[in-house]
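Every protein chain of the complex appears in place save one, which is left out.
Lettered A and B in written order, each chain numbered from 1.
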Amino acid sequence: MRGRTLELAVGGFMLIGLLAIIFLALRVSGLSMNSSEETYRVVAKFENIGGLTVRAKVTMAGVTIGRVSNIYLDKEDFVGVVEMDIYKQFNNLSSDASAAILTAGGLGEKYIGLIQGAELDNLTDGSEIYDTQSALVLEDLIAKFLVGRVSDEP
Amino acid sequence: MTSITSTRLQPAANYVEIRDMTFMRGERAIFKNVNIDIPKGKVTAIMGPSGTGKTTLLRLIGGQLKPDQGRIVVDGHNVPELGRSDLFEVRSKMGMLFQSGALFTDLSVYENVAFPLRVHTDLPEDMIRDIVLMKLQAVGLRGAKHLMPSELSGGMARRAALARAIALDPDLVMYDEPFAGQDPMAMGVVVQLIRLLNDALGHTSIVVSHDVQETASIADYIYVVSGGEVIGQGTADEVLNSDLPRVRQFMQGLPDGPVPFHFPAPSLEDDFLRGSSL
Partner (left out) sequence: MIERIAALGRSGLDILEAMGRSGMVLFHALWAWPNVRTSFPLLVKQIYAVGVLSMVIIVVSGLFIGMVLALQGYNILNRYGSEQALGQMVALTLLRELGPVVTALLFAGRAGSALTAEIGLMKTTEQLASMEMIGVDPLRRIVSPRFWAGFICMPTLALIFSSVGVLGAYAVGVLWLGVDGGSFWSNMQGSVEWGEDVMNGFIKSVVFGVVVTWIAVFQGYDTVPTSEGISRSTTRTVVYASLAVLGLDFILTAVMFGEL
(Lines give C-alpha, C1' and ligand atoms only; values in the text may rest on other atoms or scores of the structure.)
Protein backbone atom coordinates (compact mmCIF):
# COMPACT_ATOMS: atom_id res chain seq x y z
CA MET A 1 0.00 0.00 0.00
CA ARG A 2 1.22 3.44 -0.93
CA GLY A 3 0.31 5.10 2.34
CA ARG A 4 2.22 2.51 4.27
CA THR A 5 5.51 2.80 2.42
CA LEU A 6 5.23 6.53 2.82
CA GLU A 7 4.86 6.24 6.56
CA LEU A 8 7.71 3.76 6.71
CA ALA A 9 9.96 6.13 4.81
CA VAL A 10 9.09 9.00 7.12
CA GLY A 11 9.65 6.77 10.14
CA GLY A 12 13.04 5.77 8.75
CA PHE A 13 13.89 9.41 8.17
CA MET A 14 13.09 10.33 11.76
CA LEU A 15 15.08 7.34 12.98
CA ILE A 16 18.13 8.40 10.99
CA GLY A 17 17.77 11.89 12.43
CA LEU A 18 17.68 10.39 15.92
CA LEU A 19 20.75 8.28 15.22
CA ALA A 20 22.52 11.39 13.96
CA ILE A 21 21.83 13.30 17.17
CA ILE A 22 22.97 10.35 19.28
CA PHE A 23 26.13 10.08 17.20
CA LEU A 24 26.82 13.79 17.60
CA ALA A 25 26.20 13.59 21.31
CA LEU A 26 28.22 10.52 22.19
CA ARG A 27 30.84 10.16 19.54
CA VAL A 28 31.49 13.73 18.44
CA SER A 29 30.95 15.90 21.50
CA GLY A 30 31.88 13.14 23.92
CA LEU A 31 28.82 13.81 26.03
CA SER A 32 29.14 10.51 27.80
CA MET A 33 26.17 8.65 29.10
CA ASN A 34 28.38 7.91 32.07
CA SER A 35 28.88 11.57 32.82
CA SER A 36 26.79 10.58 35.79
CA GLU A 37 29.62 8.18 36.54
CA GLU A 38 30.64 8.32 40.18
CA THR A 39 33.27 10.95 40.82
CA TYR A 40 34.84 12.66 43.77
CA ARG A 41 35.87 16.27 43.92
CA VAL A 42 39.37 17.54 44.46
CA VAL A 43 40.51 21.17 44.63
CA ALA A 44 43.80 22.71 43.62
CA LYS A 45 44.99 26.30 43.72
CA PHE A 46 47.18 27.69 41.01
CA GLU A 47 48.89 31.03 40.79
CA ASN A 48 47.93 31.20 37.15
CA ILE A 49 45.59 28.86 35.40
CA GLY A 50 46.56 30.08 31.92
CA GLY A 51 43.90 29.11 29.41
CA LEU A 52 42.48 26.17 31.33
CA THR A 53 38.75 25.73 30.73
CA VAL A 54 35.93 23.84 32.37
CA ARG A 55 35.63 20.25 31.06
CA ALA A 56 39.35 20.12 30.36
CA LYS A 57 40.91 16.73 30.93
CA VAL A 58 42.61 15.66 34.14
CA THR A 59 45.23 13.07 33.35
CA MET A 60 47.73 10.90 35.09
CA ALA A 61 50.48 9.34 33.06
CA GLY A 62 48.57 10.49 29.98
CA VAL A 63 45.42 8.64 30.91
CA THR A 64 42.26 10.68 31.44
CA ILE A 65 41.05 10.16 34.99
CA GLY A 66 38.65 13.06 35.33
CA ARG A 67 37.49 16.47 34.16
CA VAL A 68 37.75 20.03 35.40
CA SER A 69 34.33 20.91 36.76
CA ASN A 70 34.71 24.47 37.96
CA ILE A 71 37.21 27.34 37.94
CA TYR A 72 37.04 30.46 40.05
CA LEU A 73 39.15 33.07 41.79
CA ASP A 74 39.93 32.81 45.49
CA LYS A 75 39.00 36.34 46.59
CA GLU A 76 41.36 36.36 49.58
CA ASP A 77 44.53 34.87 48.25
CA PHE A 78 43.95 35.89 44.66
CA VAL A 79 44.81 32.54 43.25
CA GLY A 80 42.84 30.50 40.74
CA VAL A 81 40.92 27.63 42.27
CA VAL A 82 40.30 24.61 40.05
CA GLU A 83 37.79 21.98 41.04
CA MET A 84 38.11 18.67 39.30
CA ASP A 85 35.96 15.56 39.32
CA ILE A 86 38.05 12.41 39.46
CA TYR A 87 36.40 9.12 38.57
CA LYS A 88 35.77 6.95 41.61
CA GLN A 89 37.74 4.08 40.16
CA PHE A 90 40.95 6.07 40.69
CA ASN A 91 40.47 6.41 44.43
CA ASN A 92 44.01 5.56 45.43
CA LEU A 93 45.76 8.84 44.52
CA SER A 94 48.05 9.79 47.36
CA SER A 95 47.35 12.99 49.29
CA ASP A 96 50.65 14.57 48.29
CA ALA A 97 50.11 14.10 44.58
CA SER A 98 51.14 17.11 42.53
CA ALA A 99 49.15 18.90 39.81
CA ALA A 100 50.44 20.87 36.86
CA ILE A 101 48.69 22.71 34.09
CA LEU A 102 50.09 21.43 30.83
CA THR A 103 49.60 22.21 27.20
CA ALA A 104 48.91 19.51 24.67
CA GLY A 105 51.40 19.54 21.84
CA GLY A 106 53.04 22.74 23.16
CA LEU A 107 50.39 24.99 21.57
CA GLY A 108 47.19 22.99 21.95
CA GLU A 109 44.57 22.79 24.63
CA LYS A 110 45.35 23.06 28.33
CA TYR A 111 44.86 20.12 30.66
CA ILE A 112 45.84 19.09 34.15
CA GLY A 113 48.46 16.45 34.72
CA LEU A 114 48.61 14.75 38.11
CA ILE A 115 51.69 12.97 39.42
CA GLN A 116 51.34 10.36 42.13
CA GLY A 117 53.03 11.13 45.46
CA ALA A 118 54.48 8.97 48.23
CA GLU A 119 52.03 9.39 51.13
CA LEU A 120 49.91 6.42 52.08
CA ASP A 121 46.78 8.56 52.70
CA ASN A 122 44.55 8.94 49.67
CA LEU A 123 42.84 11.95 48.19
CA THR A 124 39.14 11.90 49.02
CA ASP A 125 36.14 14.03 48.21
CA GLY A 126 36.95 17.63 49.15
CA SER A 127 40.71 17.11 49.50
CA GLU A 128 43.10 19.75 48.26
CA ILE A 129 46.22 19.22 46.21
CA TYR A 130 48.89 21.52 47.66
CA ASP A 131 51.75 20.83 45.34
CA THR A 132 50.78 22.73 42.20
CA GLN A 133 52.57 24.13 39.24
CA SER A 134 50.98 26.95 37.29
CA ALA A 135 50.50 27.14 33.60
CA LEU A 136 53.39 28.31 31.53
CA VAL A 137 52.33 31.60 30.05
CA LEU A 138 54.24 32.33 26.91
CA GLU A 139 54.08 36.10 27.31
CA ASP A 140 55.58 35.89 30.80
CA LEU A 141 58.39 33.73 29.54
CA ILE A 142 59.17 36.08 26.72
CA ALA A 143 58.99 39.07 29.03
CA LYS A 144 61.39 37.47 31.50
CA PHE A 145 63.70 36.53 28.72
CA LEU A 146 63.75 40.06 27.33
CA VAL A 147 64.17 41.68 30.74
CA GLY A 148 67.04 39.32 31.44
CA ARG A 149 68.70 40.33 28.21
CA VAL A 150 68.25 44.04 28.83
CA SER A 151 69.59 43.93 32.35
CA ASP A 152 72.56 41.91 31.17
CA GLU A 153 73.65 44.73 28.96
CA PRO A 154 75.78 47.27 30.74
CA MET B 1 -24.73 25.93 11.78
CA THR B 2 -25.31 27.45 15.16
CA SER B 3 -22.07 29.25 15.79
CA ILE B 4 -22.45 32.01 13.25
CA THR B 5 -22.41 35.18 15.23
CA SER B 6 -23.62 37.80 12.79
CA THR B 7 -27.31 38.38 13.00
CA ARG B 8 -29.66 37.03 10.39
CA LEU B 9 -30.97 39.96 8.50
CA GLN B 10 -34.33 38.54 7.50
CA PRO B 11 -35.86 35.19 6.69
CA ALA B 12 -36.34 35.77 3.02
CA ALA B 13 -37.72 33.87 0.10
CA ASN B 14 -34.45 34.64 -1.62
CA TYR B 15 -31.39 32.58 -0.86
CA VAL B 16 -29.12 35.30 -2.20
CA GLU B 17 -29.87 39.00 -2.30
CA ILE B 18 -27.51 41.45 -3.87
CA ARG B 19 -28.25 45.10 -3.16
CA ASP B 20 -26.63 48.15 -4.72
CA MET B 21 -23.44 46.26 -5.20
CA THR B 22 -20.48 47.91 -6.88
CA PHE B 23 -17.26 46.12 -7.62
CA MET B 24 -14.19 47.71 -9.14
CA ARG B 25 -11.14 46.16 -10.76
CA GLY B 26 -8.71 49.03 -10.58
CA GLU B 27 -10.42 51.94 -12.31
CA ARG B 28 -12.93 49.77 -14.16
CA ALA B 29 -16.30 49.08 -12.58
CA ILE B 30 -17.18 45.43 -13.22
CA PHE B 31 -20.53 45.98 -11.48
CA LYS B 32 -22.33 49.26 -10.91
CA ASN B 33 -25.12 49.30 -8.31
CA VAL B 34 -26.38 45.88 -9.25
CA ASN B 35 -29.43 44.29 -7.65
CA ILE B 36 -29.97 40.56 -8.06
CA ASP B 37 -32.20 38.12 -6.21
CA ILE B 38 -31.68 34.38 -6.31
CA PRO B 39 -34.92 32.75 -5.17
CA LYS B 40 -34.78 29.72 -2.91
CA GLY B 41 -35.26 26.32 -4.51
CA LYS B 42 -35.14 27.67 -8.06
CA VAL B 43 -32.65 27.50 -10.90
CA THR B 44 -31.49 30.99 -11.71
CA ALA B 45 -29.32 31.63 -14.73
CA ILE B 46 -26.84 34.44 -15.16
CA MET B 47 -26.11 35.14 -18.79
CA GLY B 48 -24.01 37.72 -20.50
CA PRO B 49 -21.16 38.28 -22.89
CA SER B 50 -17.73 36.92 -22.11
CA GLY B 51 -15.79 39.11 -19.73
CA THR B 52 -18.73 40.92 -18.18
CA GLY B 53 -18.07 39.51 -14.75
CA LYS B 54 -20.22 36.42 -14.35
CA THR B 55 -17.43 34.45 -12.72
CA THR B 56 -16.66 37.51 -10.66
CA LEU B 57 -20.26 37.57 -9.48
CA LEU B 58 -20.04 33.98 -8.26
CA ARG B 59 -16.85 34.76 -6.40
CA LEU B 60 -18.48 37.74 -4.79
CA ILE B 61 -21.32 35.52 -3.60
CA GLY B 62 -18.79 33.02 -2.29
CA GLY B 63 -16.97 35.75 -0.41
CA GLN B 64 -13.71 35.31 -2.28
CA LEU B 65 -13.92 38.89 -3.48
CA LYS B 66 -15.25 41.82 -1.54
CA PRO B 67 -17.51 44.41 -3.19
CA ASP B 68 -16.59 48.07 -2.94
CA GLN B 69 -20.15 48.94 -2.00
CA GLY B 70 -23.43 47.28 -1.24
CA ARG B 71 -24.59 44.12 0.40
CA ILE B 72 -24.47 40.50 -0.63
CA VAL B 73 -26.78 38.58 1.65
CA VAL B 74 -26.52 34.80 1.47
CA ASP B 75 -28.92 32.80 3.61
CA GLY B 76 -29.33 35.80 5.89
CA HIS B 77 -25.65 36.62 6.29
CA ASN B 78 -24.03 39.65 4.77
CA VAL B 79 -21.06 37.86 3.22
CA PRO B 80 -18.59 40.77 2.94
CA GLU B 81 -18.86 41.37 6.67
CA LEU B 82 -18.31 37.81 7.79
CA GLY B 83 -15.16 36.88 9.66
CA ARG B 84 -12.92 34.16 8.39
CA SER B 85 -14.37 31.25 10.29
CA ASP B 86 -18.00 32.33 9.80
CA LEU B 87 -17.32 32.67 6.12
CA PHE B 88 -16.00 29.13 5.98
CA GLU B 89 -19.10 27.94 7.71
CA VAL B 90 -21.41 29.68 5.24
CA ARG B 91 -19.34 28.24 2.41
CA SER B 92 -19.74 24.72 3.71
CA LYS B 93 -23.37 25.04 2.60
CA MET B 94 -22.35 26.14 -0.88
CA GLY B 95 -21.06 24.09 -3.75
CA MET B 96 -19.27 25.66 -6.64
CA LEU B 97 -18.27 24.26 -9.97
CA PHE B 98 -15.31 26.27 -11.17
CA GLN B 99 -14.98 27.27 -14.75
CA SER B 100 -11.70 25.36 -14.93
CA GLY B 101 -12.92 22.45 -12.85
CA ALA B 102 -10.11 22.97 -10.34
CA LEU B 103 -9.87 19.36 -9.22
CA PHE B 104 -7.17 18.70 -6.64
CA THR B 105 -4.42 17.28 -8.79
CA ASP B 106 -2.83 15.23 -6.03
CA LEU B 107 -6.02 13.29 -5.34
CA SER B 108 -7.81 10.72 -7.47
CA VAL B 109 -11.29 11.40 -8.84
CA TYR B 110 -12.75 9.36 -6.02
CA GLU B 111 -10.84 11.26 -3.34
CA ASN B 112 -11.72 14.56 -4.96
CA VAL B 113 -15.42 13.85 -4.63
CA ALA B 114 -14.92 12.44 -1.15
CA PHE B 115 -12.98 15.51 -0.03
CA PRO B 116 -15.91 17.72 1.07
CA LEU B 117 -17.49 14.73 2.80
CA ARG B 118 -14.36 13.96 4.73
CA VAL B 119 -13.79 17.49 5.93
CA HIS B 120 -17.35 18.36 6.80
CA THR B 121 -18.85 15.11 8.04
CA ASP B 122 -17.87 12.27 10.30
CA LEU B 123 -19.47 9.64 8.11
CA PRO B 124 -17.97 6.14 8.20
CA GLU B 125 -15.89 5.15 5.22
CA ASP B 126 -18.49 2.85 3.64
CA MET B 127 -21.11 5.61 3.70
CA ILE B 128 -18.68 7.99 2.07
CA ARG B 129 -17.99 5.35 -0.52
CA ASP B 130 -21.67 4.94 -1.31
CA ILE B 131 -22.25 8.66 -1.64
CA VAL B 132 -19.18 9.19 -3.82
CA LEU B 133 -20.09 6.35 -6.14
CA MET B 134 -23.64 7.66 -6.38
CA LYS B 135 -22.46 11.13 -7.37
CA LEU B 136 -19.95 9.72 -9.84
CA GLN B 137 -22.65 7.50 -11.31
CA ALA B 138 -24.83 10.57 -11.80
CA VAL B 139 -22.18 12.24 -13.95
CA GLY B 140 -21.24 9.00 -15.70
CA LEU B 141 -17.77 8.69 -14.21
CA ARG B 142 -18.11 5.78 -11.80
CA GLY B 143 -15.71 3.81 -13.93
CA ALA B 144 -13.11 6.58 -13.77
CA LYS B 145 -12.98 6.73 -10.01
CA HIS B 146 -9.35 5.66 -9.74
CA LEU B 147 -8.05 7.99 -12.42
CA MET B 148 -6.01 11.02 -11.46
CA PRO B 149 -7.21 14.42 -12.72
CA SER B 150 -4.31 14.58 -15.17
CA GLU B 151 -5.71 11.46 -16.86
CA LEU B 152 -9.12 13.02 -17.55
CA SER B 153 -10.29 14.90 -20.60
CA GLY B 154 -11.49 18.47 -20.15
CA GLY B 155 -15.15 17.50 -20.21
CA MET B 156 -14.62 14.58 -17.85
CA ALA B 157 -12.72 16.78 -15.41
CA ARG B 158 -15.59 19.24 -15.40
CA ARG B 159 -18.10 16.51 -14.70
CA ALA B 160 -15.93 15.15 -11.90
CA ALA B 161 -15.79 18.65 -10.49
CA LEU B 162 -19.56 18.80 -10.78
CA ALA B 163 -19.82 15.62 -8.74
CA ARG B 164 -17.58 17.17 -6.12
CA ALA B 165 -19.61 20.38 -6.05
CA ILE B 166 -22.77 18.46 -5.20
CA ALA B 167 -21.17 15.87 -2.93
CA LEU B 168 -22.43 17.47 0.25
CA ASP B 169 -25.89 18.21 -1.16
CA PRO B 170 -25.30 21.90 -0.49
CA ASP B 171 -28.10 24.42 -0.14
CA LEU B 172 -26.69 26.55 -2.90
CA VAL B 173 -24.87 25.24 -5.96
CA MET B 174 -23.14 27.60 -8.33
CA TYR B 175 -22.27 26.24 -11.75
CA ASP B 176 -19.77 28.25 -13.74
CA GLU B 177 -20.22 27.18 -17.37
CA PRO B 178 -21.30 23.60 -16.66
CA PHE B 179 -21.98 22.89 -20.34
CA ALA B 180 -18.72 24.06 -21.79
CA GLY B 181 -16.72 21.29 -23.42
CA GLN B 182 -19.44 18.63 -23.18
CA ASP B 183 -20.60 16.58 -26.13
CA PRO B 184 -24.35 16.73 -26.85
CA MET B 185 -25.00 13.56 -24.85
CA ALA B 186 -23.07 14.62 -21.78
CA MET B 187 -24.60 18.07 -22.12
CA GLY B 188 -28.06 16.57 -22.01
CA VAL B 189 -27.10 14.58 -18.92
CA VAL B 190 -25.70 17.62 -17.16
CA VAL B 191 -28.73 19.74 -18.02
CA GLN B 192 -31.03 17.09 -16.65
CA LEU B 193 -28.85 16.57 -13.61
CA ILE B 194 -28.93 20.21 -12.60
CA ARG B 195 -32.69 20.36 -12.93
CA LEU B 196 -33.15 17.01 -11.18
CA LEU B 197 -30.89 17.83 -8.26
CA ASN B 198 -32.59 21.13 -7.82
CA ASP B 199 -36.05 19.61 -7.73
CA ALA B 200 -35.25 16.47 -5.78
CA LEU B 201 -33.08 18.00 -3.10
CA GLY B 202 -34.69 21.40 -3.03
CA HIS B 203 -31.48 23.34 -3.20
CA THR B 204 -30.92 26.61 -4.95
CA SER B 205 -28.94 26.72 -8.17
CA ILE B 206 -27.15 29.47 -10.01
CA VAL B 207 -26.10 28.60 -13.54
CA VAL B 208 -23.69 30.76 -15.46
CA SER B 209 -23.70 29.96 -19.13
CA HIS B 210 -23.60 31.21 -22.67
CA ASP B 211 -25.63 28.34 -24.06
CA VAL B 212 -28.96 30.02 -24.63
CA GLN B 213 -31.03 26.94 -25.48
CA GLU B 214 -29.81 24.70 -22.66
CA THR B 215 -29.96 27.46 -20.12
CA ALA B 216 -33.41 28.51 -21.17
CA SER B 217 -34.59 24.92 -20.89
CA ILE B 218 -33.73 24.59 -17.20
CA ALA B 219 -33.70 28.09 -15.77
CA ASP B 220 -36.70 29.33 -13.82
CA TYR B 221 -35.41 32.85 -13.96
CA ILE B 222 -32.73 34.51 -16.06
CA TYR B 223 -30.59 37.58 -15.50
CA VAL B 224 -28.74 39.05 -18.42
CA VAL B 225 -25.79 41.17 -17.40
CA SER B 226 -23.65 43.34 -19.59
CA GLY B 227 -21.45 46.34 -19.04
CA GLY B 228 -21.74 46.12 -15.28
CA GLU B 229 -25.51 46.22 -15.22
CA VAL B 230 -28.44 43.89 -15.32
CA ILE B 231 -29.84 44.62 -18.77
CA GLY B 232 -32.72 42.22 -18.63
CA GLN B 233 -34.41 39.68 -16.42
CA GLY B 234 -37.41 37.43 -16.35
CA THR B 235 -38.51 33.87 -16.96
CA ALA B 236 -36.92 32.02 -19.83
CA ASP B 237 -39.77 32.91 -22.18
CA GLU B 238 -39.78 36.53 -21.19
CA VAL B 239 -36.09 36.89 -21.79
CA LEU B 240 -36.07 34.93 -25.03
CA ASN B 241 -38.85 37.06 -26.41
CA SER B 242 -37.70 40.31 -24.89
CA ASP B 243 -38.15 43.51 -26.85
CA LEU B 244 -35.20 45.17 -25.18
CA PRO B 245 -32.68 45.60 -27.96
CA ARG B 246 -29.62 44.61 -25.94
CA VAL B 247 -31.23 41.48 -24.56
CA ARG B 248 -32.55 40.47 -27.94
CA GLN B 249 -29.19 40.92 -29.55
CA PHE B 250 -27.48 38.74 -26.97
CA MET B 251 -30.11 36.01 -26.90
CA GLN B 252 -30.25 35.75 -30.64
CA GLY B 253 -26.54 35.95 -31.08
CA LEU B 254 -26.40 38.93 -33.40
CA PRO B 255 -22.87 40.26 -33.80
CA ASP B 256 -23.96 43.86 -34.31
CA GLY B 257 -26.10 45.82 -31.96
CA PRO B 258 -25.98 47.77 -28.73
CA VAL B 259 -24.13 45.05 -26.76
CA PRO B 260 -20.38 45.44 -27.23
CA PHE B 261 -18.56 42.32 -28.31
CA HIS B 262 -15.23 44.07 -27.82
CA PHE B 263 -13.41 44.71 -24.58
CA PRO B 264 -13.55 48.49 -23.98
CA ALA B 265 -10.96 50.11 -26.24
CA PRO B 266 -10.30 53.29 -28.15
CA SER B 267 -11.63 53.28 -31.65
CA LEU B 268 -9.93 51.06 -34.19
CA GLU B 269 -8.68 53.97 -36.29
CA ASP B 270 -7.09 55.65 -33.30
CA ASP B 271 -5.31 52.47 -32.33
CA PHE B 272 -3.93 51.85 -35.81
CA LEU B 273 -3.01 55.45 -36.44
CA ARG B 274 -1.14 55.74 -33.18
CA GLY B 275 1.68 53.80 -34.73
CA SER B 276 4.12 51.70 -32.82
CA SER B 277 3.41 52.81 -29.25
CA LEU B 278 1.20 50.26 -27.50
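Rule of thumb we're sticking to: a residue touches a chain if its C-beta (ideal position, glycine included) is under 8 Å from a C-beta of that chain, and two chains touch if they have at least 3 such contacts.
What you are looking at is a predicted structure, and each value in this text was computed from that prediction instead of being measured.
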{"item": "In the full complex, displayed partners of the excluded chain", "value": "A, B"}
{"item": "Subunit B, residues in touch with the chain not shown (by the definition above)", "value": "59, 62, 64, 84, 88-89, 91-92, 94-96, 98-100, 102-105, 115-116, 118-120, 161, 164"}
{"item": "Subunit A residues that touch the omitted chain in the full complex", "value": "3, 6-7, 9-10, 12-14, 16-17, 19-21, 23-25, 27-31, 55-57, 105, 107-109"}
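The rule we apply is simple: only the chains that are shown with their structure count from here on.
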{"item": "Subunit A-subunit B separation of Cα centroids, rounded to whole Å", "value": "76"}
